[in-house]
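Okay, handing you the structure first.
Here the complex is missing one protein chain, while the rest keep their positions.
== subunit A ==
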């Protein structure tokens, strides 16, 4: 589904990603872990098409297409979804109108009929249950005045509405209490099928208790320096990142 080969990216001339290789197949959950500044969020941003990042080398193919050639909106329409680490508050844009516009543009791209207001609302109600999000929240401006947990739940709710094939969760656990973490993870797990895949970007292991990964990759200094199964995450939780850094630094000398 997703193939990343030797991906290099920089921001304002500073290289951040220095040769990422990753293969994600349908039905898989990949966790990307790593210390602060290792490039985790950059990877998520580059995949979603954030313009500040310049891809200097390498390729990314998604369902056979060159992802890097597509605009951010076309990536979303193709089925890439980025759950933002910091969802943006947009005063004056109602959550419901925004989502209906998004869903219908995505549907149009995929050759599906656009949803009328009634149909849209009924689907919305059904998906709202997934993340236990309150209708009142959705009648407000997009993310405006939402708590940290509400914003993250809204991300997963949007994900449910847009039905992506590849979801990238960028530090979705940051700032969540245990209850919110459980709700958000529960939503993600229910959306999992054999057709779609998830990349979970996180600093901490605790999210992975809820969203169990098939693979764990450790990103350090712009490269994946270690890959393994979920046990690797537990090891990192116990021992921290220093041993990985030492191994990686030793290897690169």
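In this section, a residue touches a chain if its C-beta (ideal position, glycine included) is under 8 Å from a C-beta of that chain, and two chains touch if they have at least 3 such contacts; residues count from 1.
Methods note: contacts and distances are computed from a predicted model.
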{"item": "\"YciI family protein\", \"methylated-DNA--[protein]-cysteine S-methyltransferase\", \"Fe-S cluster assembly protein SufD\" or \"ABC transporter permease\" - which is the UniProt name of the missing chain", "value": "\"Fe-S cluster assembly protein SufD\""}
{"item": "Residue, one of A:31, A:67 or A:162, that touches the chain absent here", "value": "A:162"}
{"item": "Full-complex contact with the absent chain, from A:39, A:58, A:87 or A:187", "value": "A:87"}
{"item": "Option touching the unshown chain, where A:10, A:105, A:174 or A:189 are the choices", "value": "A:105"}
{"item": "Absent-chain interface as seen on subunit A, which is shown", "value": "48-51, 71-73, 75-77, 81-82, 84, 87-88, 90-93, 98-99, 101-103, 105-106, 109, 141, 158, 162"}
